[in-house]
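With one protein chain withheld, the remaining protein chains of the complex are depicted in position.
Here is subunit A:
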Amino acid sequence: MTTHYLVLSALLFAIGGAGVLVRRNAIVVFMCVELMLNACNLAFVTFARQHGNLDGQLIAFFVMVVAAAEVVIGLAIIVMIFRTRRSASVDDANLLKY
């Protein structure tokens, strides 16, 4: 009964993961991270429905709060990097290495 939701969630997670790995634009990478988080949320809600309790929905709310906080800080960092380096490419921000 809930299989379709879980398949959708897995698809979204995979698309998000692939996006994080292959895209260079920091904003897009960030959006893909959000996609993965929301895929998780969908799975949580689905399992809450399947098991008939509210635990999964509760966790989904936590994830949303964390995601919101992350967006605030993450976007601020990306904006700062863009201002200083005139680029939002994650490959250009590679100074922290060997």
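Brief remarks follow.
Methods note: contacts are C-beta pairs under 8 Å (C-beta built on N, C-alpha and C of every residue); 3 or more make two chains touch, one makes a residue touch a chain; residues count from 1.
Please note the rule applied: contacts and distances are computed from a predicted model.
Per the UniProt record, the absent chain's protein name among "Cbb3-type cytochrome c oxidase subunit II", "ANTAR domain-containing protein", "NADH dehydrogenase subunit L" or "Inner membrane ABC transporter permease protein YjfF" is "NADH dehydrogenase subunit L". Considering A:1, A:21 or A:73, the position touching the chain not shown turns out to be A:21 (whole complex).
Considering the full assembly, A:90 is the residue among A:15, A:28, A:45 or A:90 that touches the omitted chain. Listed by residue number, the positions of subunit A touching the unshown chain are 17, 20-22, 29, 90-91, 93-98.
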